[in-house]
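Structure incoming, see below.
Only a single protein chain was left out; the remaining protein chains are all shown in position.
Chains here go by letter, A and B, matching the order in which they are written, and residues are numbered from 1 within each.
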């Protein structure tokens, strides 16, 4: 169908405005991390750091234990996301596709679990961990992060599974697949976008978590990047340049993950089977 | 029994394209596996089929009880204790009955904060869902490159660490060094040159809401777009042939197809906004004068910041009860929807 010139232009015009709106704060973070201190707080905004400096990055990367934090953060986050994906895929398939007693109760529990106020429950989690000798280890941390993202993962995957037309699965079964095979061959490939958005979400959540690791792990060898990110703040003010440089670096893995998933999942999705 | 290699028969003519694509998928990983039983979809389920759902739910149930149920129980127990620094450090348990709850429920500030939190949540969720949906629809309409560019912009916003985003917003709206005031001044609105955004309740909330909407929209928009791509094109065409305009197409095709998506996303956003802490706290620490305190900020300041952990736990329990009450209507819709499966 042909659209008029205006009809074709306005979506792009709006898109450009939105693009600026969404990118500007991000740009501000990145450009600030390259600015000299005098340009960071400036009566006339410095939009382009012409006399750029790498001092802030230097400071951020050379903070104590930086690489230990990187390793720990990656381990904890990836571990939490993968485990939650496995557990959630199993559970969400049951909830989305099967009829059984207690299903509603389970759905209700998941909804309530989603509302858990983790920030304040941190005290309870800490006391349990302390009394059971689970402090200063990344395993309990991974487990709790997994739990933080699990309800969401089940919830979202369940939606994606429910959205796959039942007929596809049924026809596979008519053609001789078992339920398991039908799932693996028909539904699972179509879950790509669901797996993408949930793992991205899980990654962001676990990657950013601060209060729990603050309480649980007080030894540097079990601490994670959010503690590093906040380490440029003191009682006497914040080192903005270093904080912004650290934030920029901190966001990089999320972007890499997105680009990676974008190719694998969204690309597959656009000409995927569901689209019909 | 080998997996069929001929195209899957599809029930609806609308999914014709799927029929072309799926065989590859099926033949791909399945050769050699031997299904035990066919046509189980019809007829009485066997023992295995009856146990299957419980087996599938077992891991989720176990971890939820252990990693969430236990801490939650602990939090509830703590909420009936007088637990300050002293008791905490010396591992003392001082039960004090309903004192923590009485203290909160008879405190007028608690109720003010609660009411404010509900209104705050409503405004944010409304803006997020509206903005996210519109941007999702826009993404669906854009050309390949523009779509990619906007998606990347959205993901950048989403990937930005909350602390960094909040910090940047505080700067953008700074009284003396903020870009926003500078820009408004340049536009000719000179009275805004040194406007103090954090001096009033509503202007502070404006900044907080903008920040939260900014960082929440990408999630809704990207998912909305992903969900839109699952709607068969034929449905749009059918609507168009019936002479439906964009609004009608949305209400007749998009919304019904994506109803579960809207329900789920709204649900999540309500919870996330209700619980939003970092943004509200870091922008102005609940100020001016406590006028932008929401429940999580209140719980933090009274419970963790002041190290009165019993009181903090009580606020946490009240928060979850409050959320559950607010959500009860919503629970009913969801559970009803479950019946339709």
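Note that in this section a residue touches a chain if its C-beta (ideal position, glycine included) is under 8 Å from a C-beta of that chain, and two chains touch if they have at least 3 such contacts.
Going forward, contacts and distances are computed from a predicted model.
Asks: What protein name does the UniProt record of the undisplayed chain give, "Chaperone protein HscA homolog", "Sugar transporter", "Nitrous oxidase accessory protein" or "Spermidine/putrescine transport system ATP-binding protein"?
Replies: Missing chain, UniProt protein name: "Sugar transporter".
Asks: Which of these touches the unseen chain: B:93, B:176 or B:251?
Replies: With B:93, B:176 or B:251 as choices, the missing chain is touched by B:176.
Asks: Of B:82, B:151, B:216 or B:278, which one is in contact with the hidden chain?
Replies: B:82
Asks: For the chain that got dropped from the picture, name the residues of chain A it touches.
Replies: Touch set of chain A with respect to the missing chain: 37-38, 40-43, 64, 126, 130, 135-136, 210-211, 214-215, 218-220, 227, 230-231, 233-238, 240.
Asks: Take the complete complex as the reference. Which residues in chain B touch the chain that isn't displayed?
Replies: 82, 84-86, 88-91, 170, 174-177, 194, 196, 198-199, 285-290, 301, 304-307
We take it that only the chains that are shown with their structure count from here on.
Asks: CA centre of chain A versus CA centre of chain B: separation in Å?
Replies: The separation of the two C-alpha centroids amounts to 13 Å.
Asks: Which part of chain A faces chain B closely enough to touch in the complex?
Replies: Going through chain A, the ones touching chain B are 11-12, 14-15, 18-19, 21-23, 25-26, 28-29, 32, 41-45, 86-88, 90-91, 93-96, 98-100, 102-104, 106-109, 111-117, 119-125, 127-128, 143-144, 146-147, 150-152, 154-156, 159, 162-163, 165, 167-168, 170-179, 181, 184-186, 189, 193, 196-197, 201, 204, 208, 210-211, 229-230, 238, 240, 243-244, 247-248, 250-251, 254-255, 258, 262, 266, 269-270, 272-276.
Asks: Which part of chain B faces chain A closely enough to touch in the complex?
Replies: Residues 1-4, 8-12, 14-18, 21-22, 25-26, 28-30, 33, 35-41, 49-50, 52-54, 56-57, 59-61, 63-64, 67-68, 70-72, 74-75, 78, 135, 138, 141-143, 146, 149-151, 153-165, 167-169, 171-172, 176-177, 179, 182, 214, 217-219, 222-223, 226-227, 229-230, 232-234, 260-261, 264, 267-268, 271, 275, 277, 296, 299-300, 303-304, 309, 312-313, 315-316, 319-320, 323-324, 327, 331, 334-335, 338, 341 of chain B touch chain A in their complex.
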